[in-house]
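All protein chains but one are shown at their positions in the complex.
This part shows subunit A:
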């Protein structure tokens, strides 16, 4: 343990949680998930954080989430099962990501970490500046850190070079890193120059009860290809624009159903206009997560044209609804589904068209597995409980490890990140540490009230499966009356 940290403990700053600071592998953790991306924003990272938190809470851990404020949604909110979400008022810069200055988020994040008695800080997504800030602050405060990377990056262009440098700095003293596929692990290890032993692979999951097949909804006599993705370059929408006219010409009974919104929508609209395919190519626009299943079950084939993908949730969702999946062979996609559930093609118009042709032929012959059979196989492949169990093992491993003291951190930064960047960030780390000392002097740790737990071993709301409160406790989110009743255990011991 860091010398300054030991001193802090000696003065009784965190005396009430002294037993939770040196945890044993069997004990329950107090986890703070940090990411810029959380509901009401929609996407893969958001649902990953939510589902993982719910399953960890079911296992008896305490979980809180910190994200930035979305519009009028700021302050503290509770979600299902007492999942506490801090919407911190930090300035959003670009694409729902906060500005990174390494310092301005420290007071609020420190407040969250201290009052919730956090033992593990788990940051998500390398696009999230707040996640990197939280890692930085957590290390300064001597907390164990876990980082989950959800995306793949290139190495060649200018922006990747810069991002990779920042990632190297951010991850070089992070205790453990989680990637969603082996391809993603390889990519992250190379980008951030990491020791592969501290990188684990835990795939994403889907909720199989949300994505059930419904063959009656698919139109008879016609074949529908479903595409659900954001309409952006990364998702290969230009390829899709090449495939559509070719296949529509060859198969008069083929329809396309495209869900999602984005700057590349114009490409698809042009194609539709040019080849007069208004009745056969339907663009649904942005979809809410709960509408996705309704769209999926209207089709026979799920097509994914991504150019890069760490782990493709969409194809699992498609297969879970019993669709035949055709996808590009990029990134971590080949790892996701067994070979008989997916047809992989090269990311070219030719290869994807051939792949679709093959599947259409199989569909016409009736030589495909029934949707129910496909669903039954996918259902056991990826479950959130499994993800939570594996993440729990990561936490068990992480919490017995030592956090580098400041001097060690500085050396590590200098060694791993090169002379110039390393020195600059070592200097920033020192400033951050001084800022933390200043904050500790202004508002001492014992001057902050410990929050009452809504989840975890001392949960006042009970386990989520027994007593689920309302979906969300609205604007005036209020603790229930019971927590304050006599003898209720609190973070500061029983109340008088």
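We adopt the following convention: contacts are C-beta pairs under 8 Å (C-beta built on N, C-alpha and C of every residue); 3 or more make two chains touch, one makes a residue touch a chain; residues count from 1.
Heads up, the rule we're going with is that contacts and distances are computed from a predicted model.
UniProt lists the omitted chain of the complex under the protein name "Phosphatidylinositol glycan anchor biosynthesis, class H" (options: "Phosphatidylinositol glycan anchor biosynthesis, class H", "Eukaryotic rRNA processing", "Replication protein A 70 kDa DNA-binding subunit A" or "Dynactin subunit 4").
Checked against the full complex, the candidates A:86, A:127 or A:256 give a single residue touching the omitted chain, namely A:86. The chain omitted from view is touched by exactly one of A:74, A:230 or A:412, namely A:74.
Of the options A:219, A:338, A:408 or A:444, the residue whose C-beta touches the omitted chain is A:444.
Of the residues in subunit A, those that touch the hidden partner chain are 74-76, 86, 88-89, 107-108, 111-112, 115, 443-444, 447-449, 451, 475-479, 481, 484, 486, 492, 495-496.
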